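In what follows, a structure is listed as structure tokens, so that the remarks can point back to it.
Only one protein chain is missing; all other protein chains are in place.
By written order: A, B and C. Residues from 1 in each chain.
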Amino acid sequence: MIVILKNGATDEQIDHVIRRVEAIGLQSHLSRGTFRTIIGLIGDESLVNKESLSTLPGVAQVIPVLPPYKLASREAHPESSVIDVSGVKIGGGNLGMIAGPCSVEDRDRMMRIAESVCQSGANVFRGGAYKPRTSPYAFQGLGEEGLKILREVGDRFGMPVVTEVTDPRNVELVSQYADMLQVGARNMQNFVLLTEVGKSRRPVLLKRGMSATIADLLMSAEYILSEGNSNVVLCERGVKGFDPATRNLFDVAAVPVVQGLTHLPIIVDPSHATGRPDLIPPCALAGLAAGADGVHIEVHDCPEEAKSDGPQALLPEQYKQISHQMRLMADLLGKTISPLAKDAGGPTPPQPPTEALA
Amino acid sequence: MIVILKNGATDEQIDHVIRRVEAIGLQSHLSRGTFRTIIGLIGDESLVNKESLSTLPGVAQVIPVLPPYKLASREAHPESSVIDVSGVKIGGGNLGMIAGPCSVEDRDRMMRIAESVCQSGANVFRGGAYKPRTSPYAFQGLGEEGLKILREVGDRFGMPVVTEVTDPRNVELVSQYADMLQVGARNMQNFVLLTEVGKSRRPVLLKRGMSATIADLLMSAEYILSEGNSNVVLCERGVKGFDPATRNLFDVAAVPVVQGLTHLPIIVDPSHATGRPDLIPPCALAGLAAGADGVHIEVHDCPEEAKSDGPQALLPEQYKQISHQMRLMADLLGKTISPLAKDAGGPTPPQPPTEALA
Amino acid sequence: MIVILKNGATDEQIDHVIRRVEAIGLQSHLSRGTFRTIIGLIGDESLVNKESLSTLPGVAQVIPVLPPYKLASREAHPESSVIDVSGVKIGGGNLGMIAGPCSVEDRDRMMRIAESVCQSGANVFRGGAYKPRTSPYAFQGLGEEGLKILREVGDRFGMPVVTEVTDPRNVELVSQYADMLQVGARNMQNFVLLTEVGKSRRPVLLKRGMSATIADLLMSAEYILSEGNSNVVLCERGVKGFDPATRNLFDVAAVPVVQGLTHLPIIVDPSHATGRPDLIPPCALAGLAAGADGVHIEVHDCPEEAKSDGPQALLPEQYKQISHQMRLMADLLGKTISPLAKDAGGPTPPQPPTEALA
Partner (left out) sequence: MIVILKNGATDEQIDHVIRRVEAIGLQSHLSRGTFRTIIGLIGDESLVNKESLSTLPGVAQVIPVLPPYKLASREAHPESSVIDVSGVKIGGGNLGMIAGPCSVEDRDRMMRIAESVCQSGANVFRGGAYKPRTSPYAFQGLGEEGLKILREVGDRFGMPVVTEVTDPRNVELVSQYADMLQVGARNMQNFVLLTEVGKSRRPVLLKRGMSATIADLLMSAEYILSEGNSNVVLCERGVKGFDPATRNLFDVAAVPVVQGLTHLPIIVDPSHATGRPDLIPPCALAGLAAGADGVHIEVHDCPEEAKSDGPQALLPEQYKQISHQMRLMADLLGKTISPLAKDAGGPTPPQPPTEALA
């Protein structure tokens, strides 16, 4: 950590800073420049409260040298993590291909969509049972009923399923049905929820918040990791931008930036990033080309009947096409689309309480 | 609601849209222009799923004409609401002056700060017992112990207290101690939490999220109102901006914009909006001049010892000065700083369970 | 300047950096921390090319300690500058009240509007003769004919006039007619134009670009100052935001931030910042309350006939009201609305070539 003093800081103020630093157990290294004095802190900077130091008289700026996340940092863990979602691998050259409708709707429709995306090559099925909607009057999801349908679909096709959890009180319930827990963009800094999913042993799909910096995203991952759950997959899904041409601004450069800072995999979600079906295929390919560890796409067989987010879903036929193109792109990039456990011999999916499926 | 069709939309596509609209029970009004055809929808547009309509073949754009919030809209409720926080009025010409430290810390310090801000003219005391921190390694608040201190401080000085609630499981507990529940910026779209505070009968201070549009903010208020709790005070506390000069970008124009759209009061929080103590006084005055219904300022008697957010707090002496200036500004604007209940004869503060204060 | 080295930087890399720094004539100060090595540069940091240093092997980050602008910095010039616009003072407690239509239109209308705003208390008249329009098909201004009308209006009412210059080839021509040259937001980084107005001796009104940081704004001011023209008034007029509720996002905190960094005055322009007439009065008052050195407001007597930007203009009657309120606010803040030269005995306005007014 580096402390830059104000022009005209007094010796007394400098001494005060040094005493504070040394009281914490760090050493200080004073450097008087022509126009400014700076103090380098030597030792474990995580012991220092940057905010407190900033308020000391005479201090102009405090600049951390190390990232505030530790478990998530690549420095601490140089090798890329490979997350295992009931046998499907994400990270380290293995691509997660997540597809499915925004919301879990009726069982037959889910079966039809799942069959289609499975045949097209998706390896994780998605669907929301608890929907965070901006309007209290909008469809809020089927709840546990939706979880049951999702589990049944997953079992039928041997695909792991991912679904969003929005309430810390539901983490355990959702974990009984789902192979992977999603924390949505609007909950990326819901630290109570992060702590709960950190206590779960299910892998977590953590979506970047709309105004979250990459450092914020990694700090949120750190919450989960620090509770003992190291199975976190990050997801870039667009940040807030000023141009109404797209729903969000797809930050494709976040993929290599994140991969430089952390060992955790990162996938892209062009459905939410753009909000327009015609933009999903080019942005899916762009995400892979930038090095993403997977692609999350919403698919619905009748968008006009979708209970939520119909306009950003592809039709199954469109998914089939882009899926084929993504496979060719993966080949070019030397990446593998991770096979399903049933095809590769992997771990067993979660076994919900028997009465749940009765 | 207006549906704009694509250039070259076929008669069949137009008919399909009209049938869908009429199936919902609305009338349609077709208008064929030189370059585009548009369909006006006549009837209750809240029955229409805009997203579904957008996905119909031939549809270019769907434009709602009415705001999606109803209970919060000024159209539905033209008169400005006055929210009563244990006797202190906020809204309709009454200013809420909220002050106190970021976190509740030790009892003696809380008493000292509260005494000072009370004498300076603050009418609501704030302090966080549950702190949403970006780092899992940072101080997370004193929890219920903090609530007890806060209640004791409130009772001693006759000031209502506001504190943040971050966990839906804690809403009832926090309601036992606090006069007003704060929903923080990072939880503005934590719909589970909004629903819980909506079931509470405590007034709510709802802070605008960093990337929330004003419409998003009002939709979040609608969640609370739709659960039956109409005592919502909004708070502008800065949005995400591109200039590192300030922590956030203080959107002062949001004050009159919000007041045009809703009957709910809106206050400003220059501490979080700017993150710099030297900017708090000018931005506090700017907020009032723009018509804000109150000002929220963090105050700490020793920022370098503060357990969180020290750098954005004023010293008690600085608060006294800006408080005096705010009073003069209020006079110029014809606003009243609402007196405390003990001075004005108002309702009783919450009575926590006796064992809690034992 | 501080150079932070990468984790694992070799001694050879460190030596290379030190040799480069010392070759420029600065001293270096090495500090080896537990996790990172840093090098402090001692001497005149303006000699160092930060970009070059950043590219050296082993370098993680280069952090400048001093601002890159010198003439504009308050450090170099602690006293607030007072800019004299043909007798009207702006800065140092003197408020510039600029009002007038977006575009110069016909002579009679200009006379009527000028008479009205002059009576209401404006002390500078504005109007565009060269209009930077986003559409090539929109009204582009009356050109020199507009300048003549503007000069005539200024002379009639003894008000200095400000008008935008968009073309470096026109700076001299515009300087013959106008008391003050405006550089618009879209040209804030048109360095060719900045250089030309820097060579002029007319005061300059420099508007902040829509995506310009405050540091960018001050660097643009530095261009003008470095050419020898020290009469620069800055203007906050809204930055790009994500909320369509307002045309731009009025960054009122920029006022005190700028005043901390530079001696140059800064005014606010709530017309462009918000794009909505109902928001102009609250934002004008907010700007003054935040400490602005003046307010720029568009006024038109028939917005629906305005050739540009009608929707963001006040009617003369509305300007009269807000002008009265601004005067009361100025009194409260201890500021003076600078009188016109004819009322205070100031310098003579520019004398355009006689044939120009023939």
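In the analysis below, a contact is a pair of C-beta atoms (placed from the backbone, for glycine too) under 8 Å apart; a residue touches a chain by one contact, two chains touch by 3 or more.
Remember, predicted model here, so these are calculated numbers, not experimental data.
**Student:** Please pick, from C:234, C:283 or C:306, the residue that touches the omitted chain in the full complex.
**Tutor:** Here the residue in touch with the unshown chain is C:306.
**Student:** Looking beyond the chains shown, say which of C:34, C:52 or C:321 touches the absent one.
**Tutor:** Checking each option in C:34, C:52 or C:321, the one touching the absent chain turns out to be C:52.
**Student:** For the chain left out of this view, which of C:78, C:136 or C:334 touches it?
**Tutor:** Final answer for the missing-chain contact: C:136.
**Student:** Looking at the full complex, which residue from A:127, A:154 or A:287 touches the chain that isn't shown here?
**Tutor:** Residue touching the chain left out of view: A:287.
**Student:** Mind pulling the subunit B residues that touch the left-out chain?
**Tutor:** Residues 2, 4, 7, 29, 31-36, 38, 40-45, 63, 65-66, 75, 240-242, 244 of subunit B touch the chain absent from view.
**Student:** Touching the hidden chain in the full complex, which residues of subunit A are there? Just list them.
**Tutor:** 211, 213-215, 239-246, 249-257, 260, 273-274, 278-279, 282-283, 285-291, 328-329, 332
**Student:** Taking the full complex into account, what residues of subunit C touch the chain not shown?
**Tutor:** Where subunit C meets the chain not shown: residues 20, 46, 51-56, 68-69, 132-137, 166-169, 186-187, 189-192, 195, 209-211, 216, 219-220, 222-223, 226-227, 239-240, 303-306, 308-311.
Keep in mind that, in the parts below, only the chains that are shown with their structure count from here on.
**Student:** If more than half of the interface residue numbers appear on both sides, call it same; otherwise different. Which is it for subunit A and subunit C?
**Tutor:** Same; most numbers are used by both subunit A and subunit C.
**Student:** Once you find the CA centre of subunit A and the CA centre of subunit B, what distance in Å lies between them?
**Tutor:** Averaging C-alpha atoms per chain gives centres 27 Å apart.
**Student:** Using CA atom averages as chain centres, what separation in Å is found between subunit B and subunit C?
**Tutor:** 33
**Student:** Using the average of all C-alpha atoms in each chain as its centre, how far is it in Å between subunit A and subunit C?
**Tutor:** Distance between chain centres: 41 Å.
**Student:** Give me the residue numbers in subunit C that touch at least two other chains, ranges are fine.
**Tutor:** 240-242, 244 - these are the residues of subunit C that touch more than one other chain.
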